[in-house]
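Left out: one protein chain. Kept in place: all the others.
What follows is chain A.
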Amino acid sequence: MAALASSSSSSSLLFTTPPSKLPSPSSLCPFPRLSLPISSFLSSPLSISPSSLPYPTTSTRCFASFTVRAAAAADKKKVLIVNTNSGGHAVIGFYFAKELLGSGHEVTVMTVGDEGSDKMKKPPFNRLSEITSAGGKTLWGDPANVGNVVAGTSFDVVLDNNGKDLDTVRPVVDWAKSSGVKQLLFISSAGIYKPTDEPPHVEGDVVKADAGHVGVEKYIAEVFISWAIFRPQYMIGSGNNKDCEEWFFDRIVRNRPVPIPGSGMQLTNIAHVRDLSSMLTLAVEKPEAASSNIFNCVSDHAVTLDGMARLCAEAAGLPVEIVHYDPKAVGIDAKKAFPFRNMHFYAEPRAAKDILGWEGTTNLPEDLKERFEEYVKVGRDKKPMKFEIDDKILEALKVPVAV
């Protein structure tokens, strides 16, 4: 086998991704073939004896399954999660911490800011005891000062779930590198993909050069050897810091029309956060496979905006009235009026499936039922609410509202 491995020149001929699809830097390649020249040759003989493979034939999968066998008895990792203190991504760190702890890894969650701040009163921060009672550590501090905050503890893996721009993330990356962290994971965003007429966004597609996350992704790829980048979209799940399905429930339980901009046919991707967490965990447990890869951190299905409204209504067991409008014509900012992008925004998790053997479990009809149960349990259905922007839209469209 060694003789074969040295002849890596023909490895490029075995793969057919057109070069134009590779993003810059060229190391941000969705498949590990550049970093693992052996894989193409291991794949050839491996794929010849189909009985020896649980999966068929793509070479990257061969390598992934090969690594898994080696990593089955993997050592437990010491993981640091630098977690944002607000916004849609906060819940990712929460679930990831719990999953790692459940798998026997050591976890420290460093939340940005002060333990005493008002932000800590909101979920998931008001539930961090679930981390400590499972054996995890929780700290607070400034990411620019991370080395001191963790007081000299060494880690195998760092997940930065706090960065929109290089200024914020660079100190964490630099500290991780200098303190001997082996693997750096970064939560970026699928929002950096350039809009396209040909969905879905797949890893390797062109991104907006001026997006803050892009600068971070490039820096990490330059500085670290074992890195993986995750680009999420929207998520649901208990402990979410930002409204997602709740926006629909608020209107449905109050018998209010649901105003959706545009045609309502726009596709989006709404994942249960456990899918994101499982993808991150796989990256920790299969570091060689994950290395130097970008992963769309999303569910494996799209839903239309109208479809999401309908599914929320079904989960609630209530009817729904959807009303479409043109934000410009009504004179409102769609970003303020509606929690999802007013365009197709749909990425698929192909790299995670191909490279990590990840499988999606998000099942919106079922998951939303569970979400609605919690929505009612916390009494949000009875909470008095104002719908000023909605009213402006409905007024413009002359749609009556039940009082």
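As a working rule, a residue touches a chain if its C-beta (ideal position, glycine included) is under 8 Å from a C-beta of that chain, and two chains touch if they have at least 3 such contacts; residues count from 1.
Going forward, contacts and distances are computed from a predicted model.
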Check: Hey, which one's the missing chain according to UniProt: "Mitochondrial import inner membrane translocase subunit", "Chloroplast stem-loop binding protein of 41 kDa b", "Proteasome subunit beta" or "Cullin family profile domain-containing protein"?
Finding: "Chloroplast stem-loop binding protein of 41 kDa b"
Check: Which is it among A:D75, A:D118 or A:D197 that touches the chain not included here?
Finding: A:D197
Checklist line | Options A:A97, A:V216 or A:A302, residue touching the unrepresented chain | finding: A:A302
Item checked: Hidden partner chain, touching residue among A:L311, A:A337, A:L356 or A:L394 -> A:L311
Checklist line | Of A:A134, A:A209, A:I225 or A:M265, the residue in touch with the unshown chain | finding: A:M265
Check: In the full complex, which residues of chain A touch the absent chain?
Finding: 3-4, 7, 9-10, 13-19, 43-45, 47-50, 55-59, 61, 196-200, 202, 262-263, 265-267, 300-304, 306-308, 310-311, 344, 350, 353-354, 364
